[in-house]
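One structure is given below, represented as structure tokens, and several questions about it will come after.
Note that this complex is displayed minus one protein chain, with the remaining chains in position.
When the chains are written out, they are named A, B and C in that same order, and each has its own residue count from 1.
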Amino acid sequence: MILDLILPRRSKYYVAAFALLGTLFSLAPLVVQWVNYTNPIYAFEDSFVVDKFSIIFKGLFILITYLTFLLSINFIESDKYYQGEYYYLLLSSLLGALIVSSSRDLLTIFIGIELASTPMFLLSGWKKGDRKSNEGAIKFFLLGVLSASLILYGFSLLYGLTGKIVFSEISTFIINGALQSSPVLLLSAILVISGIGFKISIVPFHSWAPDTYEGAPLPVTAYLSVSSKATGFVALIILLTKVFSSAGESWGVILAIIAGLTMTLGNLVALQQSNPVRLLAYSSIAQAGFILAPLSVAGITGNFQDGIFASVTYLIIYAFMNLGAFLTVQLFSNHAGSTNFYEWGGIAKKSPITGVLTTIFFFSLAGIPPLGGWFAKFVVFRSMLSTGEPIGLTLGIVGAVNAVIALVYYARISKVIWMDELKDVDSETSFKFESPLKVVGVFTVLITFISGIFPGIFSYLGEVSSIFFGN
Amino acid sequence: MVKFDANFLAETELVYTDGGILAEFSWSLVVLPFVAALFITFIGKYLPYKGAEIALGTIALIFIYSVSLMFIHITEGVASEFFVNVGSIGQFDIEFGWVVDGLSIMMYFVVGTVALLVFIYATNYMEGEIRYTFFFTSLTLFAGSMLVLVSSPTLIQILIGWELVGVCSYLLIGHYWEKKDNSSAAMKAFITNKIADIGLMIGIIILALNTGTLRISEILYQSTHDYEKLSKVAFAAAILLFIGAMGKSAQFPLHVWLPDAMAGPTPVSALMHAATMVTAGVYLLARMFPFYKSMAPEALDIVMLFGVITLLGAGLIAIVQDDLKKVLAYSTVSQLGYMVAAIGSGAYTAALFHLWTHAFFKALLFLGAGSVIHAVHSNSMLEMGGLRKVMPKTFTTFIIGTVALAGLPPFAGFFSKDEILASFNHEGETTFFFIAVLGAFITAFYMTRAVSLTFLGEYRGHGHPHESHNMMTTPLLTLAVFAIASGWVNIPGVYTGFTDWVTTRKTKIVEYHPESFDLFALSSGLIAGLLGIGLGYYLYQLQGSAETGDDKIKIQPVWTVLENKYYLDHFYFRFIIDPIKINISKAVDKFNTNVIDRFINGVGQIASLLGGVVYNNLDQNGIDRFLNMSSSGTDSFGGRVKLLQTGRTQQYLMLFLGGVVTISLLILFII
Amino acid sequence: MIVQPVLVTAAALFSLGIYGILVRRNAVMVLLSIELILNAVNINFIIFDSMLADSLMQGQIFTIFIITIAAAEVGIGLAIVLMLFRNRQTANINEFDLMKW
Partner (left out) sequence: MEILTNGVGLSAVVFFPLVSALVITLIPKGQEFLIKVFALVSSIITFVFSVLLLLEFDFSSADKLQLGNKISWIRSINANYEIGIDGISLPLLVLSTFITVLAIIYSIEHLPEPKSPKGFLALILVLETGMNGTFVALDLILFFVFFEIVLLPMYFMIGIWGDRTVRTVAGFKNQIETRLYASIKFFVFTLFGSAFMLLGFLGLYYRGNKTFSIPELIELGSAGAFTGTFATLVFAVLFLGFAVKVPMWPLHTWLPDAHTAAPTVGSVLLAAILLKLGSYGFVRIAIPILPEQAKAWAPAIAILSAIGIIYGSLACLAQTDLKRLIAFSSVGHMGFVMLGIASLTPIGINAAMIGMVAHGVITGLLFFLSGSMAHTYHTRDMGRLGGNMKLLPKTGALLGFTAMASLGLPGLAGFWGEFMALLGAYNPLDGLNVTVFRTSMVAGAVGTVLTAGYLLWMLQRVNLGEPSEEWMDKELHDADAYELAAWIPLVILTILIGVFPKLIFGATNDAVIAMLSKAFGG
């Protein structure tokens, strides 16, 4: 268990390879834990727990980081960056994510969140020379700090209200004191949701995402759009279910509205994008809406099991296909030397493999069977309709329409790279597809397909993790 | 309201056999032509006679088979039907099969004989013509389809044969499709028939669904025994079936296709008008006669009405035609009018009898006309004349056909027409009787006109016409024999075998056929015929000649009306076809692209437009706008400028906090 | 002991911070305003802690953590601002609109 925390630390000043090994190796204890898992282990007076939920997400985070490393290697080498720090920062962010996933009190979770996000401020500005990067960084940073402070303020109120910082106690206190609808509680809930809403970039806390994504180095962007988002969601899930679950009706509705807005706005705006990274940014905003929707419904109906099942499943599948999407974008933009995908006409003919990968990932994001995305969308719809709630139904319809809108811009990229005429701007440059990236591609594609064709595995993970919030 | 006459069901005294092996194998009659057609298409080209021999062989076989069927039928009387199930749908059994009874045997015989002769004739007539082989393919198919139709024991098979005949006619009429007129004529024939087929189709549907079977014999049995099922729909069904018949048998107002069908080669016209196509309608009515008689007598009156209209109208048009084949075409239409009217009047035998005789002499006339046209290379009678000397065989045979048609004894037409008149008279349909007599007069007149324009007088054409090849004249002579003798099989009081042939069926039809000559009818018919011939001869020979003949009877504007065929075609094209083909369809297409598509695309565009709006105004610099609006009034100019400059980072922060505030307001005060 | 006034002060501090964030053009100042907010939070924690007489002193522990983290963040923030300044010779956040459509 502890090993799991320490190990990444060890590999701080060494080069990539060691980081890779470290991360991989740190998977081992997880596996062990999973295999001989009996029941939740609590440490530090219940403030730190190891249950299957946390294990699953630890696994996810570590895998993502691993893939991000793979993405990074060439990228980092291509320019002269401080490598050691790079990996160190990523790892510490990972550590934060790990902490979040098993934290059970305000302090720990806050530390986790901070630890996870602070390094990203730096990483997003990693391209020192590049103004865009700096700009993205500062915006990211300012908003980030603001959000952190809001979260804190919320926490402080919570603490003031209950005098506890361990979730279980807080929730019991709330229930005993019948404080479900006390404005203070609600206010703190709002502050917390907004604060985390920034991390998961939901409307209206999303505005940093496109700029930062565009500015940051691609691997970092990938990490941001996947891992940070996941971290945020984990934190949100924990807080909502463990602390605010009793006030579900009130925040449920709000979240539902937000989710609907987020999908719609994200998709509509994505229609306008010509920069693949910005497009992915907005698409990931829209996806966040999809992930959020089941939670909101869960809040209203109080049936957290379904909601969390859907969200987690979606999160896991989404993580890999989005990584894949970023991979392909990185490959093509490197090759075409242009960040306007309308100039990528017929580029797929240069490297059919990459073309196919792009198609797969983007259509998976669009949710076309047999690619993983469809199942993610499916479970979300399922949980929306689970109880014929009017709000759920409305969300369902909104979601369906959004799925169609999304298709248009996801398909657009495949259309450009396959169907448009090949622009021979740099026909002489041979297509670079380095082996580490190959690994990423293969891995993500496999997961995308498996999750589409045998979704059982992933839905199982989702199911297991949802069990721990069945209350 | 079912009219039902008690003696309708009087079981016939005649005895039948099931026809034995011969009847059992008569399916070969139907199958043979199709197999043959296949062979002609694929190996015909490589044979010495380009496939004609296969066609001839097949049709000869059919002829022999039909003759032998005829023989056993005459000797012992055959009535049997055979079914093959080709699939069940719901409670329905879809069955094909073949029926061997008097009616169909008679038709087999007619088709077999006429077809055989026409085929022989065609081998020479079509010599060296384009698509010689394919011509025989479709000709064989034509005969085959007709056999499908007349041999069918189920309505569905009737429908199939019905439409196959239509398609073959399409192929044959459009044989010279290089010229647009011909293909248009073919289309016209097909479409007109298709329209009529709606009637047939729906009629069949109604009958089938109300009787629960497609077997004709079943339906007839029910229509004579079990009235309840059918009584409600009988009239509708009867009329619809008749509409179908109107199409094929070219009854007014659906006759328009038939004259145009002359675009096809002459043998086709001969076959089509004599045996195969136009008789289909009459055959259908005859086949369903018991149904009409017992369930829908009112329908029969309507049938008769249309028949009479047709026989008169078409006859009148025939007078003004200058195209020899057109004259014959319209005469066919008018003769068909006779048959239909006869059925309408309840004279079942008379109708079939006329069909029978007409088949022979009309085939004769067409083949004769063909031989003439072959000689002078023109259809127009104005370019003929005086051919009596150069083509004696053709002339004599043509004359025989003419008098047969005009109805002078002892030629075939006389007996059949007389029987029809007689039955009109007997039914007390006085007006119709006189119209029919008038029709006889007209018939005689225009035939005389045709003859005198073609054969008498002086030759007005170019080139040197000569008598046709034996391959063409032999069929003429043969048919001439039939044209003379085919009427003798049903002479009232003397020998009425024909009546028995065609009436040998499960339920005997009680209908009028005269025991002896109805002298009134006979004399009036005869006189009319003689007058017609006389007037014609007087106008076109004694007084003046072909050129001047018409002028004496050119009564404007009647003549113009007739020349324009009562403006029917104009009407159809002006008010039905063109609007649909041009205006409506264009409109629909426009609707498709400009309304539906525009709507769809519009939705798409609105979506992306919305995206743009949101992106540019709300998502990226919305706060600017907001602040500008808010600040515009109050702030100082400088302040406004400053605000205008606000970059994005701060907007984001504002948006963020704005979000927080709105949400808190929502939660705390609304929910 | 008196709680309300202190809480009010904290809230005031918080709002002050917000205001600063919104109107200050200089990144450093914005950073400082955020610090204000954090301090407001600190005050909250402390006062709650003492109000509730929390035996575990959780509030104070929290505060300490916050201070450290705040420090770290300021460091990072300044680093970024420095970097920007090096590239752009300005620290006015509103001139960072390179990616404005």
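Everything below uses one rule, namely that contacts are C-beta pairs under 8 Å (C-beta built on N, C-alpha and C of every residue); 3 or more make two chains touch, one makes a residue touch a chain.
Keep in mind the model is a prediction, meaning the values are calculated, not measured.
Under the touch definition stated at the start, the shown chains contacted by the missing one in the entire complex are A, B. When the full complex is taken into account, the listed residue touching the unshown chain is B:Ile202, out of B:Leu47, B:Ile202 or B:Leu438. The chain omitted from view is touched by exactly one of B:Gly77, B:Pro153 or B:Gly174, namely B:Gly174.
Considering B:Phe92, B:Tyr538 or B:Tyr566, the position touching the chain not shown turns out to be B:Phe92 (whole complex). Among the residues B:Asn470, B:Gln605 or B:Thr662, only B:Gln605 touches the chain that is left out of the figure.
In the full complex, chain A makes contact with the omitted chain through residues 309, 352, 356, 359, 363, 368-370, 374-375, 378-379, 381-382, 385-386, 388, 396-397, 400-401, 403-404, 407-408, 411, 414-415, 418-419, 454-456, 459-460, 462-463. In the full complex, chain B contacts the hidden chain through residues 85-92, 94, 156, 159-160, 162-164, 167, 170, 174, 177-178, 180, 183-184, 187, 190-191, 194-195, 197-198, 201-202, 205-206, 208-209, 580-581, 584-586, 588-589, 592-594, 596-598, 600-602, 604-605.
Following the convention adopted for this analysis, only the chains that are shown with their structure count from here on.
Interface comparison, B-C versus A-B: the higher number of contacting C-beta pairs is recorded for A-B.
Note: centroid distance chain A to chain C, computed from Cα atoms, is 26 Å. Chain geometry summary: the mean Cα position of chain B and that of chain C are 95 Å apart. Mean C-alpha position of chain A lies 74 Å from that of chain B.
Touching of two or more other chains is recorded for residues 138-139, 142, 146, 150, 211 of chain A.
Residue positions of chain C with contacts to 2 or more other chains are 21, 93, 96-97, 99. Within the complex, the chain B residues that touch chain C are 615-616, 620-621, 645-650, 653-654, 657. For chain C in complex with chain B, the touching residues are 18, 21-22, 25, 92-97, 99-101.
If you check the complex, the residues on chain A that touch chain C are 106-107, 110-111, 114, 118, 121-122, 125, 128-129, 131-132, 134-139, 141-142, 145-146, 148-150, 152-153, 155-157, 159-160, 163-165, 210-211, 214-215.
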